[in-house]
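Here the complex is missing one protein chain, while the rest keep their positions.
For chain A:
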Amino acid sequence: MASAEAYPGSEPARWKYLDQIRTRAGPFTDPDTFYGSKVASEMDRMNVLVIGAGGLGCEILKNLALSGFKNIHVIDMDTIDISNLNRQFLFRQADVGKYKAEVAAAFVMRRVKGVHITAHNKMIQDFDEDFYMKFQLVVCGLDSIEARRWINATLVNMVDEDIEDSVKPLIDGGTEGFKGQARVIIPTITSCIECQLDMHAPRAAVPLCTLASIPRQPEHCIEWAHVIAWDEEKPFPKLDKDDPEHITWLYQKALLRAREFNIPGVTYSLTQGVVKNIIPAIAATNSVIAAACCNEALKISSSCAPALGYPADNYMMYSGNDSVYTYTFRHEKKDDCPVCGNLARDLVVDPSGTLRDLVDSLAVRPEAQLKKPSLRAQNKTLYMQSPASLEEQTRPNLDRTLVELGLGDGDEVAVTDPAFATVSFKFRLVFRKAAS
């Protein structure tokens, strides 16, 4: 039998339909950016970074591998827990305790020939811009807002007008129970994660007074044990949410309180869930969101169809709470976004000049024109005009030189001024000796 035949289950069969999608123009394909015949070789060369190898990450890795991406890196610092196995399908019982990134990468490489996945058992903060610069696309399946804000700020800051490849599209997926979202961020061009921060509903909190006086639900009793009883009695020096002994103590306290108010439903596992703030992860939601994200990755890479991001819609929300509902819209970029609204501008300064010289110069420099600026560097409060106590504490800095204050060439300085209530400015110091 001819080996090139695409019999079911063969390698050619696996890629047949993918190739039809990515090499043939469809009715919505933009002819200006679509080069059907070159797509496959272009995608073969692309480096894609996946952040997170958990519920979403497992799906994303599998989907990307089956979408024709050949070079994938994955970052995750976590190890596999037994409770992951119900939905993180790349892991088996024997893998418990091993690194997620490593096991997931090995699994997908075993099942999809020709794909190469590099695992990094680390935190995203362990890598620098040189590392992130290697990728053409970043796909996130994270559960923390902090990590999202970090990678977002990093990618926005990396944009360099002189480096063509420095704009890395960020595809972000997120799920919470039956709800989820997929969005595409093109750093500095479209609305970023910081612009969209208000889209994340802060987790629902119960008023402290309800907990203290009129609990109505088992969760209230558990929260009471957690935030009030624990502090009063301090049964252990520090609460360790992973220590069964500590959880048992909270559980028993909550149970007593629930009896007092005739509230049924306090269990050990509910206690664990409330204290650790676990929202049940739904495998189906993860697969819907991961599919949407990887679809965007394929469309952005191949140009075979219009992708989320630019110029139109960039945010797709999904809700499976009551039947299935999705809504796609355009989230506007915010002019006063602290990350992408004001990219750091270069400010040429003399390192041996004093801070006072710099503050005074900000008033007259055409690029600043700030009359009452307050200045901070990353770990250094340089000079604050208010509040009064801080002004007093930082006033001596005015007579010190920039070098004495520990500032370095290229460091960022944030400047706020009450005259510009909604905007703040970031400057990147460029050291240049004053001509003598």
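Basically, a contact is a pair of C-beta atoms (placed from the backbone, for glycine too) under 8 Å apart; a residue touches a chain by one contact, two chains touch by 3 or more; residues count from 1.
Just so we're on the same page, contacts and distances are computed from a predicted model.
**Student:** Could you check which of "Cyclin-like protein", "NEDD8-conjugating enzyme UBC12", "2-oxoisovalerate dehydrogenase subunit beta, mitochondrial" or "Transcription initiation factor IIA subunit 1" matches the UniProt name for the chain that's left out?
**Tutor:** The missing chain's protein name, per its UniProt entry, is "NEDD8-conjugating enzyme UBC12".
**Student:** Which is it among A:Ser269, A:Asn321 or A:Gln393 that touches the chain not included here?
**Tutor:** The one listed residue touching the chain not shown is A:Gln393.
**Student:** Specify the residue from the set A:Ile186, A:Met316 or A:Leu402 that touches the hidden chain.
**Tutor:** Spelled out, the listed residue whose C-beta touches the missing chain is A:Ile186.
**Student:** Considering the entire assembly, which residues of chain A contact the chain that has been omitted?
**Tutor:** Interface with the chain not displayed, on the chain A side: 32-33, 42, 46, 128-129, 136, 145-146, 149, 153, 157-162, 164-165, 167, 169, 186, 188-189, 194, 197-198, 200, 202, 204-209, 212-213, 227-228, 231-232, 300-301, 303, 307, 309-310, 338-339, 343-346, 374, 376-381, 384-390, 393-394, 408-414, 416-418, 421, 424, 426, 428, 430.
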